[in-house]
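Only one protein chain is missing from this complex, and each of the others stays in its spot.
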Amino acid sequence: MKKKKAFSDWILFIVGLVLAVIFLFPIYFSVISAFKSNGEILGNVLTFPKGLYLENFKSLWLSTNFPRAMLNTAILTVVSIILEVALIPMAAYAIARNENKWTNLVYTFFLCGMMIPFQVYMIPLFKQLRSFGLYGHLSGPVIIYISGSVGFGVLLFTSFLKGIPQEIEEAAQIDGCSRVGIYWKIIFPLLGPCTASMVVLNGLAVWNDFLMPMLVLPADKPQTIMVEIYKQVGQFSSRWDLIFAGTLISIIPVLIIFLFLQKYFVKGIAAGASKG
Amino acid sequence: METEIVTKQTEATVVKHGKKKWWNSYGFYFILPSFLLYTIFVIYPTISSLYLSLTSWNGLSSDIHFIGLENFKEIFSSDRVHNALKNTLLLTIVLVILENCVALGLAIIVDQVKIFRKFLRVTFYLPVLISGIVMGFIWKIIYNYNFGAFNQILDKVGLSHLKMDWLGNPHLALFAIIVASVWKNAGYYMVIYLAALQGVPQELHEAAVIDGANAWQQFRKITFPLLSGAVTVCVILSTVSSLKIFDQIAIMTDGGPGFSTETLTYMVYKVAFSEGRQGFGTALSLVLFVLILIVSIIQIRVLRKREVQL
Partner (left out) sequence: MKRKSLGLLSTSVLAFSVFLTACSSQTDTTKTTSSSKNVTASKQVQVTMTFATGDPADSAAKEDVIKAFEQKYPNIKITENNSGTGSYMQVLQTKDAVGEFPDFVEMRDTQVFADAGKIAPLPQESESPFASLPEIKGKHYVAPIVSQAPQGIIYNKKIFKDLGLKEPKNLSDFYALSEKIKKSGISPLVVGGGDLWHLGFWINKFLIDDVYAKNPNWNSERAKGKVHFSDDNVVKALKDMKKLWDDGLVDKGWSSTPDNQTTQMLVSGKAAMLYSGTWMFNQIQQADPNFEMGFFAIPDENGKVALTSALPPQGWAISTKAEKDPAKVDAFNKFVKFYFSKDQYSSYLSKVSGLSSIKEPVTYDAIAPMKTAMKLVSDPNNTQTLMINQFYGDNQIPPQFRDWFYKTITQTLSGQITIKDAMKKADTEWDTEYKAWKKQ
């Protein structure tokens, strides 16, 4: 019995290892290619780079729009998250603590939005941004990101709030605390795990986003990382070395944050799943 | 105590006697910013798209011609739309099945394995962090006929006759994209399945072992039924996201070769932004939206029913 179990354990482990190798291969491949020159890549796809060839990173940094695009992506991510955290849980709180026909209506209204795919309203949205004078500014995508997260965010936070007993708030009210105060000083800190999940999931989505920044930010100025990579592929699709360097740079910040905040990623996905 | 009641009553008054004071209540201001942003930048453009879909606007000229339901007529009779629909359904069905099976398999491995569990979990999840653009590019190179990793490996192990133009062969391209997408997304669903698996009480398994059940029987009769909630969620999520796949197609094939990887979602983008038919594109996007709605509703009904039964 024990032998059988140990044997099947080993099989499981080996299968897992083989799968891990397969899963890691594309990443391994792009990492080693980032340190090769174009000729080397075309010559030997699989081998380890001969030397630590840093030219790709140098040219990427110095002669393309990449650094600026990275900055833009970072700004979009950080600002969107800050504003989302500032505005959305607040709305969820008001809805969760005031059950009446108006708030229920608003709640359903918000939820409908989750069903609408971006493609449906991207064209008129595009026109709209121009008439608002927002085309060309980073504030355009920020606003779109926030508006688009309202549905999911409200859903997430209202169900989380249901699990927070109201006694604390009632006690604070007796003490004379205003609603606003209660929210920021008591509730908001309690929302921590939920907020962390939203930050992590939305942050990743904004960082990796492609279609919207491509359409909404003007093409002659640096856009975001993903758009720049796409443009490089189009214009210089034979300069694989540069593009691999770029993709590596784009993955690193995400990896670092992931390694530190792993559990919030997991929690966020689980939370989104159970509410979905 | 009294103050509590009084405070509560004042609030109730505020809410009940609506018109008098609702705009003064905190709730209003808490909701207002989100409400405004959402309405102006999501709902309003969606409604505009209903109007735009009835025009022949090409995105270039300043006048917009109203053409009624012409766009929709064209959509229903267009070969290209039918092809896109076929591709969309094929892609979605195969991708959903593969993603979920692989994700479940990975989850089981991670759950059951004794060592390196964390390493495996991270490894399988890593591709999720990578954007569709980056992933599309990496795989495009891997699939390249002349210099790509796949074919080079086949050469090295002496299987050169198996070399194919993975992305250039119209019969293979869609599946090539599917394989790459499974790699990218399986980790995400694995996390959900893993959480569900870890919720299965160990005692059940132990009791089954005592009763002489083998691993497969255990899985069928104990584990799988208890996973039905997770299955519902994952299938729905993966279906909707598969219907909306865009980035990978944009980088890997641009809908080609020919039209063999053009899905509805991709066609909307092409037609509206690449081919300058924004009125038609909007109409197509509405059709896509309806499709997503119908599919989601059906799925929710079917899967929830199954859940309840089990």
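So that you can tell them apart, the chains are marked A and B in the order they are listed, and the count of residues begins at 1 in each.
The criterion applied here is as follows: contacts are C-beta pairs under 8 Å (C-beta built on N, C-alpha and C of every residue); 3 or more make two chains touch, one makes a residue touch a chain.
Fair warning: this is a prediction, and the values are worked out from it, not measured in the lab.
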Sole contact to the chain not displayed, among B:G105, B:P170 or B:P225: B:P170
Residue among A:S30, A:N65 or A:N208 touching the omitted chain: A:N65
Option from B:I40, B:I67 or B:I222 whose C-beta touches the chain left out: B:I67
Subunit A residues that touch the omitted chain in the full complex: 42, 65, 68, 71-72, 75, 78-79, 82-83, 86, 126, 130, 135-139, 142, 178, 180-181, 184-185, 214, 218-222, 230-231, 234-238
Residues from subunit B at the interface with the omitted partner, ascending: 56, 58-61, 65, 67, 74, 78-80, 143-147, 165-170, 256-260, 273-277, 280
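Just so we're on the same page, only the chains that are shown with their structure count from here on.
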Touching residues (chain side subunit A, partner subunit B) in the complex: 8-9, 12-13, 15-17, 19-20, 23-27, 29-30, 33, 41-42, 45-46, 87-88, 90-91, 93-95, 97-98, 100, 102-103, 106, 110, 113, 115-125, 127-128, 143-144, 146-148, 150-151, 153-154, 170, 173-174, 178-180, 183, 204, 207-211, 215, 226, 229-230, 233, 240, 243, 247, 250-251, 254-255, 258, 262, 265-266, 269-270, 273-274, 276
Residue numbers on subunit B that touch subunit A, as the complex places them: 3-4, 7-8, 15, 22, 26-28, 30-31, 33-35, 37-38, 40-46, 48-49, 52, 106, 109-110, 112-116, 119-120, 122-127, 129-135, 137-142, 147-149, 152-153, 156, 183, 188, 191-192, 195, 215, 230, 233-234, 236-237, 243-244, 246-247, 250-251, 265, 268-269, 272-273, 278, 281-282, 285-286, 288-289, 292-293, 296
